[in-house]
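A protein chain is absent from this complex, but the other protein chains hold their places.
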Amino acid sequence: MKPKKDDQPRIVGFLCKWCSYAGADLAGTSRKKYPSNLTVLKVPCSGRIDPLFVLKGLRLGFDGILVSGCHPGDCHYQTGNYRARRRIALTKKFLEYMGVPEQRVQASWVSASEGTKFAQVVEDVVESVRAIGPSNLFNDEGK
Amino acid sequence: MITKKVSKKDIRKLLTAWNQECNVIVPSRVDGVVGMAAWDNQDISFLDWYRNTVIPPKSCFLPKSEVMMSFKKNENGLKLEVPTGEHWQVIFGVRPCDARANAIIDHVFAVTYDDYYYISKRRNTLLVGLSCTNPYDSCFCTSSNIDPTESEYVDLMFTDIGDDFVIEDFTGGGKALLNMSNTVKKVTRADIDKAKEVKAAAVGQVKKTVDMEDVDRKLRSLFNDRDYWERISAKCISCGICTFLCPTCFCFDINDEMIRKEGARYRGWDSCSFRSYTKMPMENPREEKWRRVRQRVCHKFEFFPMNLGINACVGCGRCIRLCPVNWDITQVIAGLPVEAGVKSGK
Partner (left out) sequence: MEKELRDQAAKLLEEGTVDFIVGFAAGTLKHTTTPLITGDKDATSSLVINPFISNNLATYALEISGRLGIVAKGCDSRSIVSLIQDKQITRQDIVILGIPCSGLIDLKKVEKLSGKERDEIDDIAVVEDKVVITIGSEKREVTAATVLFDHCLGCELQIPQEYDFLIQGPANEIRDNEASREKIQELKQMFPDQRWAYWKQQFSRCIRCYACRQVCPACFCERCFVEESQPRWVSPVSLWQDNLIFQAVRAIHVAGRCTDCGECERVCPVDIPLRSLSKEMYDLVGEMFDYKTGMNAGAPPLMTAYELTEVESLIR
């Protein structure tokens, strides 16, 4: 990740190829305005998400992680997002227990036709992360 | 030779005097774990409870992770920084087993080869030994020909004779330490006699013994006995506890870490017990556990004596005390089958 030149929150978003990524594309082609703080990484399915991605993102210095997939029942691979849901739920709750503010790990269901929703999700996530400040979770003392 | 003594009541003053000139490192309990840490200028209660640490003093010279160089990208390019030598330090409470182990590791890092990182710490360190009078049931130093009160490999050796510690001084550094404080007194004839008693008794306190005679030859004859090694290694779980806590183990790995535009090259501990230790693109010569266990035992008791003439095990017993499955090297050595007509060839 490039070093920060400003104090904008940096969020990394793991978007599933078939729904959320397409939804993000739609937001773009519809010229919806939404914050540019999101770095998008495309995954074939939200079921590909491993808690490793979330922790690696936080380790690299991202202030927030967003995982987005198809709505339950609409997964291109049938059941991927059901598995993702369990994994994300445990990841979120467990990291909260360890002391990671809950706003840093967020998830959404965005379908390919929900350009507006996508823009709104990004807006909400960025603002919620901005409210809790930059992440210094993995900083050493004095950094 | 025992020449001086210091009263237990004056230990705090002595350590304080040393603390003016160098960092004093003493046994301490951090979250319940016995280790070596910087003295807080106050607490000497460790004199009551200290037996031995979990992590051996090798970690003062070969830490579990250390920066070899740090790098940072800036407008002009890349800025490299190498850590400079350490401040003088005194480690108080080194047991003879660990002192001998330090000497063995010195062979690897400071005799056959000059390891900058090791030497920059080792050279600035004085070791103050403490005679061992309360060994664990896992200790077997005497079987490695180590007297629990020996003083060969330290700068000063303290032995507890009741109200006082008698001190044997050896090196110039040791003498310098003693000269820093007027709490150090001359020793009397009675003190020396008492110390001799304590030292003799200490040897008898080490209950676990094993005959190390001819271990290297026995191991050599067993090298290809896969059945034997599979039986012996069955319960091992291939963690790194024995290797990391062994005062003579020194395997390390080097890794570069970088986040954004800055990072460092680290050296850290590695273990031959890990399955991936010898993993290479084409193959892994020690994929199977029995091969790794064989390597560990033979390295300590056959290859080291063969190559350097020293038995690399000092009998500190940490591997036995902390092994999750109570794998016991003394049991293995005692049980080494002695075949009739042991082949002494390779």
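Quick notes on this one:
Order of writing sets the chain letters: A and B. Residues in each chain are counted from 1.
Everything that follows uses one rule, which is that a residue touches a chain if its C-beta (ideal position, glycine included) is under 8 Å from a C-beta of that chain, and two chains touch if they have at least 3 such contacts.
Model, not experiment: these values are computed from the prediction.
In the whole complex the chain that is left out makes contact with A, B.
Checked against the hidden chain, the listed residues B:V33, B:V111, B:A176 or B:M306 yield one contact partner: B:V33. Note on the undisplayed chain: of the listed residues A:R10, A:R87 or A:R130, the one touching it is A:R87. Touching residues on subunit B toward the chain that is not drawn are 30-33, 51, 54-55, 64-65, 136-138, 234-235, 237-241, 244-245, 253, 255, 257, 266, 268-271, 274, 276, 289, 320-322, 324-328, 330-331.
Listed for subunit A, the residues touching the missing chain in the whole complex are 50-52, 55-56, 59, 72-73, 79, 82-83, 85-101, 106-109, 121, 124-125, 137-138.
The criterion applied here is as follows: only the chains that are shown with their structure count from here on.
Per-chain CA centroids place subunit A at a distance of 48 Å from subunit B. Taken together, the subunit B residues at the contact with subunit A in this complex read 259-261.
Across the complex, subunit A meets subunit B through its residues 1-3, 59-61.
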